[in-house]
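The complex appears here without one of its protein chains, the remainder shown in place.
Labels for the chains are A and B, by order of writing; each one numbers its residues from 1.
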Amino acid sequence: MTVAQRPAEIAMGPRRERYLLDSERLLGPALMAPAVVYLILVVGYPLVLAFLYAFSDVTTGSQSLHFVGFQTFIAAVKDPVFLTTLRNTFVFTAISQALVVILSTVLAFVLTASFRGRWFVRFLVLLPWTTPVALSAVIWLWMLDSIFSPFDWFAQLLHIVPPGGHIIFLGQSDLAMGSVIALQTWRILPLATVILMAGLSAIPAEVSDAAEVDGAGFWRRLFGITLPLLSPVMTVALLFGIVFTFTDMAAVFVLTGGGPGNATQVLASWAFYKGVEGGNLAVGAADALIMFPVLLGLAALLLRIASRAEVS
Amino acid sequence: MAAAQPRTVRGRVAIYLLAIGFAVFSGFPFLWAALTMVRQDSDLYVTTHNPFVLAKPPTLGHITDLLRNTPYLQFILNDIVIGLATVVITLALSLPAAYALARLSGRWGEKVGIAIFLTYLVPPTLLFLPLSRLITVIGLQDSIWSLVVVYPGFTIPLSTWLLMGFLKSIPRDIEEQAQVDGYSRLGAVVRTVFPLALPGIFTVVVFTFTLTMQDFIYALAFVSSSSSMTVSVGVPTVLIRGDVFYWQSLMASAIIVAIPVALLYNVFLGRFIRGFTLGAVKG
Partner (left out) sequence: MAVVETKSLRKEFGHTIAVDGIDLETGEGEYLVLLGPSGCGKTTLLRLIAGLEHPSDGDILIGGQVVTHLPPRARQIAMVFQSYALYPHKTVFANIAFPLAAAGMPREQRPERVHWAAGRLGIDGLLDRRPRQLSGGERQRVALARALVREPQVFLLDEPLSNLDAKLRAAARDELKEFQQRVGITTIYVTHDQVEAMGLGDRIAVLNEGKIQQIGTPDQIYHHPANTFVATFVGSPPMNLLTRDGRLLGFRPEQFLPASAVGERPGQVIFDFAVTRVENLGSDRYVYGHLPGVDPEAKVIAKLPSTVTTPVYVGDRVPFALSGGDLRYFDQQTGTLTAAGEAKVQP
């Protein structure tokens, strides 16, 4: 050693002689365990309970539960409102998500193009997603008021209704359903758009540029190249949208309360009325669980798309 | 940036028209809410004139009324307490888990990762009934802490996924260097990886917090007294008193929450997208 003027020697031995914190085999599960245990407690366990409830006669007040097999399900399905609810759920989900897919694709293209004021447009577009749904539903409630809606003024101006006439948005079955669908479309649109924007930015510009050099026009590039490349991401966005819409009750609960009659009642809100307001936990759980196979299918689809994306 | 972008004048015009169209579609309800918020009572319930013009001078009276004479501030305070507590629990559990998924796990880890992500797809609608009973059993009914216990159920999956992406993007060399430099496996992570992941952690804090404000169904099912309510539940239940709607105050209550949250979201959106896509990268 030829080091000149070396400062005083210091002890450089390991501070602790315990090497537990170095073992990867221990560390991995140890770091993972708290999150996994927590999720099992607040998601896994209640999910199992939900199944137990649905096969029992439990109510809010009861201390014990008796298994009654499929009786609860049969009772839940036999309820005349149930079929309406089921149909409403599918109509609500299908129409709103079809609109979301079309609109979000266009919107994603618009927002990835450069133009003045893009930041502000992006801010406005995101507002419906970032605002708690209960609050935006209250805004819609006022916007669709039977007397003071601003749309009435437009309608009068365009002579759709006679002067002084009104549109009863939330009091007529079809219009009420339309309103709930519009609210849901409006608030899921930003989520789908954001996912699609992420997908668009992942498509290399060269692909589209090469096609342009090859003489493909805007529409040909769009339908021949960009959209097919985007389709896996579109599917992911759609599946997320379906999951959030199929199981949602906030829009319906605040805007129409399921009415008029049960014209806008969906499975989620119906489960809530039965289970919480009606105190019949078993029937409520059964109503909610009827969604489960659909969700399972959606999750399986998502996983398949994800694994296929990894292969390529 | 990818995508086919029109470079012609016609294309530019189309982009602007579409942008304006979507801005109006998304923003109109908020414009209407903002206009309502400052209207005097005598200007509100009039159907004869253009509703987009204020006939009377604007007033802030309804906002002060909202803040002074309703439990609105209590709702906001509850939201903040619930949000912060949920953020703490979420980070404490998801950061170690995300690290384990990003670095320490083999094939089993990938499966656990997918399972954690799938729990995000289990909707509150399926869980709120059993959970409301469990909440009663542990004596948290009608307390904001019931929500603090339940919210990590959906914030942990999302934040684990996001953090996993951020952690994967930090080079392995750095923490190995710290190990060689004298720290334990865990010590090296705490000393180097977590500081480097701070931007990602901030992003997760913002999204976890806003996610807790979005919830409606749990808050509605578990809490019934207004002192424990969140904004999401308090506004549509307590502030709508019977048939008397204080529309200006209601609109104010929505706007006051919506605008700051949206601004925050916009700042972190780019990072959010990056984290989400990074999570999908195999590491």
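To be clear about the criterion, a residue touches a chain if its C-beta (ideal position, glycine included) is under 8 Å from a C-beta of that chain, and two chains touch if they have at least 3 such contacts.
Since we're looking at a predicted model, the values are computed, not measured.
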item	value
Sole contact to the chain not displayed, among B:192, B:212 or B:230	B:192
Hidden-chain contact residue, picked from the options B:105, B:184 or B:249	B:184
Positions on chain B where the hidden chain makes contact	171, 173-174, 176-185, 187, 191-192, 195-196
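Here, only the chains that are shown with their structure count from here on.
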item	value
Parts of chain B lying in touch with chain A, wherever the complex brings them together	1-6, 11-12, 15-16, 18-19, 22-23, 25-30, 32-33, 36, 44-45, 47, 50-52, 89, 92-94, 96-97, 99-101, 104-105, 109, 112, 114, 116, 118-119, 121-134, 149-150, 152-153, 156-157, 160, 182, 184-187, 210, 213-214, 216-217, 220-221, 231-233, 235-236, 240, 245, 247, 250-251, 253-254, 257-258, 261-263, 265-266, 269, 272-273, 276-277, 280, 282
In the complex with chain B, residue positions of chain A that touch it	12, 14, 16, 19, 21-24, 27-29, 31-32, 34-36, 38-39, 42-47, 49-50, 53, 60, 103, 106-107, 109-113, 115, 117-140, 142-143, 147-148, 150, 152-153, 164, 186, 189-190, 194, 197-198, 200-205, 207-208, 212, 218, 221-222, 225-226, 243-244, 246-250, 253-254, 267-268, 271-272, 275-276, 281, 284-285, 288-289, 291-292, 295, 298-299, 302-303, 306, 309-310
